[in-house]
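The structure appears right after this line, and notes come after that.
Heads up, one of the protein chains got dropped from this complex, but the rest are sitting where they should.
Let's turn to subunit A:
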Amino acid sequence: MGQWAGYLQLIFDGAIVTIQLTLMGSALALVMAFLAGLGRLSRFAPVRWLATAYIEFFRGTSIFVQLFWAYFVLPLFGFSLTPLQAGVLALGLNVGAYGAEVVRGAIKSIGKEQYEACTALNFNRWQGLRYIILPQAFVLMLPTFGNNAIELLKASAVVSLISLADMTFQAQVVRAQTGSTLVPFLTILVLYFAIACVISFAIRGLERHLTRGLDGIRS
């Protein structure tokens, strides 16, 4: 039993890398989702085109290919990235593209009367967005954002293939050293599931917190 403690430690070290990746990737994804999602609703056609191109490109190519591109091809153009940077970049940009459609959908689903209210209150576009539209739209985005964060967590397993020591990578190390396959893989499956449960629990809590003031406004 003593030897397993050491191997379990390895897997926990990997879990920390996975959690780091998930948090940093989600932060980048959130920023990109709002930039591209609002970009698609812009008044200026070039901004709309740029946002659409970003979304279609990152949704259209596989996350795996994007990661390899970031890690192996970008250095040839002079941008050398560490595996962690490449991982965060690829995961954040990929999931951000999915999130952008969520942002756009949520903002478009806000009723016309809310926009008329912005005009009636003499808010400019930014004020209307900030004080009236986004507080309502953000609540609609949250559940899907939660799903996207779980997708990002799952996609983060791919970084083990560019030699970043995340949970999946460490499980492979343990497998190579002990010859046991069931224990390490079952352990990380359970850990991934536990992290996914924490994410969906946290998002549900946040949703309850944010909708508290909106009772009776939304049906």
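By definition in this document, a contact is a pair of C-beta atoms (placed from the backbone, for glycine too) under 8 Å apart; a residue touches a chain by one contact, two chains touch by 3 or more; residues count from 1.
We take it that contacts and distances are computed from a predicted model.
Novice: I notice the complex is incomplete. Of the names "DNA-binding protein", "Ectoine/hydroxyectoine ABC transporter permease subunit EhuD", "Glycosyl transferase family 8" or "Aromatic ring-hydroxylating dioxygenase subunit alpha", which is the UniProt protein name for the chain that's not shown?
Specialist: "Ectoine/hydroxyectoine ABC transporter permease subunit EhuD"
Novice: Residues of subunit A in contact with the chain that isn't shown?
Specialist: Considering the whole complex, subunit A reaches the absent chain at 56-57, 59-66, 68-69, 72-73, 76-77, 150, 153-158, 160-161, 168, 171-172, 175, 181-182, 185-186, 188-189, 192-193, 196-197.
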